[in-house]
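Here it is, the structure, as structure tokens.
Complex shown without one protein chain; remaining protein chains in place.
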Amino acid sequence: MNRIAAFFKKPFIRRYANYLVIGAAALIFGLLSVTGALSMSNQFLLEQISIAVLLAVSLSMVVGFLGELSLGHAGFMCVGAYLGGKIASLLVSAMGVGESNFLVLILSLLIGGAVAALFGFIIGLPALRLRGDYLAIVTLAFGEIVRSVLMNLPSELFGGTLGLKTPRFTRQYLFIIALVLVLACLAVTQNLIRSKHGRAIISIKDNEIAARAMGIDVTKYKLFVFTISSFFAGVAGVLYSYTQSTVQSATFDYNYSIEILVMVVLGGMGSINGSMIAAALITFLNVKLQSVLKGDMAVLKDVIYALILILIVIYKNAPGLSAFREKYNFKTLTAKLFKKKETVSKNGDTVPVVQEEAKDE
Amino acid sequence: MKKILSLVLAVLMIAGCCAALSSCGKSNTIKIGMSGPLTGDAAVYGKAVQNSADMAIKEINDNGGLNGIMLELLPYDDQAKSENVQTNYASMIEAGVQVSLGCVTTGAGMEFTALSKDDNLFFLTPSATGDEIPQNPNGYQMCFADSNQGGEAAKYVNSLNLSHIGILYRSDDAYSTGILKQFKENLNSNITYTEASFTTNQPTDLSAQIDLLKDCTFIFCPIYYTPAATFMLQAKDKIAKDAVYYGCDGFDGIESAEGFDISTIPQKISMLSHFDSKATEGLAGDYVKKYTETYGKDTLNQFGASAYDCVYAIFGAMKKAVEAGKEITAETSAYELCEILKEQFNGDYTFSGVTGTNVTWQSSGYVTKEAKYVVIKEVNAN
Partner (left out) sequence: MDFINALINGLSLGGTYAMIAIGYTMVYGIAKMLNFAHGDIIMVGGYAMYVTLLLVGQPIVALIAAIVFCVILGVCVERFAYKPLRGASPLAVLITAIGVSSLLQSLAQIAFGSAPKMLMAVQISGTVTLGSIHIAYYTILTLALTVVIMVAMTLFVKYSKPGRAMVAVSEDRDAARLMGINTNAIIAITFAIGSALAAVAGYCMLIKSPTLTNTLGAMPGIKAFTAAVIGGIGSIPGAMLGGIVLGVIEAISLSIPGLAPFTDAVEFGILIIILLVKPAGLLGKARREKV
């Protein structure tokens, strides 16, 4: 135990621990899947977790680092899913290839992401003029507009209410690609945040006027973050379209945007690893509750989910509970469990979490 | 950051409980899966299906099951959303489901159709009316397909010598738009129409739509009964007292909503359906009586009646196959069972139940049975 802990405390490992964990997950589950040892529900679960992580990390750019509230992240995903799905199905029939064509997947990911990024840029423009909740409502409005328009366009274009038929990638491999995309997204965001530009973005969150006074081009950075964030939301959308036989716009309503926001907030504002873990755990919880609570018990799913949400948020954030938190938290409890006196370093504590998470998948 | 760990603990606890719950119980039953809205704003339809299927299975089991093998229902909640179907489908397969009722709603059903093809899981859906739902060989419908309903409804309207009709539909629903599309294609070109639309299953205010339709004396409403009841209550003074509301099978159940006194609606209400919740005689009457006694009146509708028939139709086909020498046990795989059932459904199997007599299936999966023109209520005389 101590040797493992010491290994994870090495600075190089600590810096890239999240890559290692995701990479290892992709490798292990990939091998399991290729040999046929991974069950269908776990393949679906990994797809869903990867999509949720992509969405949470990209939204965390806007909410956690830039400090703007966005309630329309599902709207960008919707654009990606519809446009990417449409391109993919056109390419599949034009090129006469199978549904699981890697080239088509890459092309549609890029195009879907690019179109979503374009929309992100457009929505970023009002962000320059609006603040706080006014911006939040504009993003919510955007999400609802996209959804309503795509559904009501002639069904020859985007399938109407029945949804757009999209190619479905082989289940055995899709989640591996999805995990690799998560790695790519992580590389882009983490390096961005740790760069000079990242510090500029965080300074805008802390104090926009002061940042401007320091000579930071606030306009440029805001648009940049919105564009990057919606690019990855679009990529997540295309990925989603590949997991489904049809893309239906009802999926991308404001509740979905809010669910992504919940992941980001629970993960801790301004923490990429936190967002990823929260996204994975919330998706896991939702999926498991859904498959276990059958029939008359189904109604309990939302009750359990809501109670967990409320209790965790209060436990984490309530100023009145800080003494309680000091006394009872994961660290002290595990320390007691392993009878370790030393406290784990601040960054090191992400590692055991991810291990736990990998175990129960 | 460190506080996330509390989240981990909570989730692990839940996961532990889940695992404990799901691992218990391995029994000698044939498992029937179902995915439908058990929560959310369409829950009333999914609950009706779940309750009725449960009721049918209990009856069958009380009578000895399939030569001693019991049936078991595994109902999963999809909130009528397609993105939830994957999880439900995987849970079904891993729980050992051998035959299924598919999805309750069309939108979610599209996903089920695509997924079940690979595993060759037989499904007979009670209420997903979309034309493409039974497109694969393993899928069948107990309800009429949209094209059938829309076409039949248009034929009826064509026969009425009307020059102008009103249409009220739900623009974000596959059922409503699906029927409407077929209806318009089959409607005589000399009949003009005024359209009004709403969104969501539970619109709160339909005055704008009623205003558009207020001069119509015949209004075609391819919508489910919850919004229909809202519409009728709000429109009762604004639309001509002798007007006719005409709907499809989704209309059925309208009288069962708690507190809804249908006699206060002056207009005539009629529908084209395979079931009538007012039935007092025959199999349908028995079903209505028993359902009302067990689950109350407020979820009584054709979704349930159709699900009740689905269970009996599957059971009947299995029984017939066993009589013909096929072997069906609790261990028969979904794939084998599907082949056995397909042979029956594509063959000369006929079924008589609550929603129709001498029901047969085409190899395309569409049902062939008689659609009844049901008058739910005549114009109030005064």
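The first chain written gets the first letter, and so on, giving A and B; residue counts start at 1 in each chain.
Note that a residue touches a chain if its C-beta (ideal position, glycine included) is under 8 Å from a C-beta of that chain, and two chains touch if they have at least 3 such contacts.
All values reported here derive from a predicted model rather than from experimental measurement.
Across the entire complex, contacts from the unshown chain go to A, B.
Checked against the hidden chain, the listed residues B:35, B:52, B:127 or B:171 yield one contact partner: B:171.
Residue B:202 is the one among B:28, B:188, B:202 or B:294 that touches the chain missing from this view. Although one chain is not displayed, chain A still touches it through residues 63, 69, 126, 129-131, 133-134, 136-138, 140-142, 144-145, 147-149, 151-152, 207-210, 213, 254, 258, 261-262, 265-266, 269, 299-303, 305-307, 309-310, 313-314, 316-321. If you put the missing chain back, the residues of chain B touching it would be 38-41, 43-44, 46-47, 171-172, 194-200, 202-209, 211-212, 226, 229-230, 233-234, 236-238, 256-261, 264, 296, 298-299.
Basically, only the chains that are shown with their structure count from here on.
Centre-to-centre, using mean CA coordinates, chain A is 35 Å away from chain B.
Across the interface of their complex, chain B is touched by residues 39-41, 43-45, 48, 151-152, 160-163, 168, 240, 243-246, 248, 250-251, 266-268, 271, 273-274, 277-278, 281, 284-285, 287-296, 298-299, 301-302, 304, 308, 311-312, 315-316, 325, 329-331, 333, 346, 349-350, 353, 356-357, 360 of chain A. Here chain B touches chain A in the complex through residues 1-12, 14-15, 18, 21-22, 38-39, 50, 54, 73-77, 81-84, 86-88, 90-91, 93-94, 106-107, 110-111, 113-115, 130, 132, 171-174, 176-178, going by the rule given at the top.
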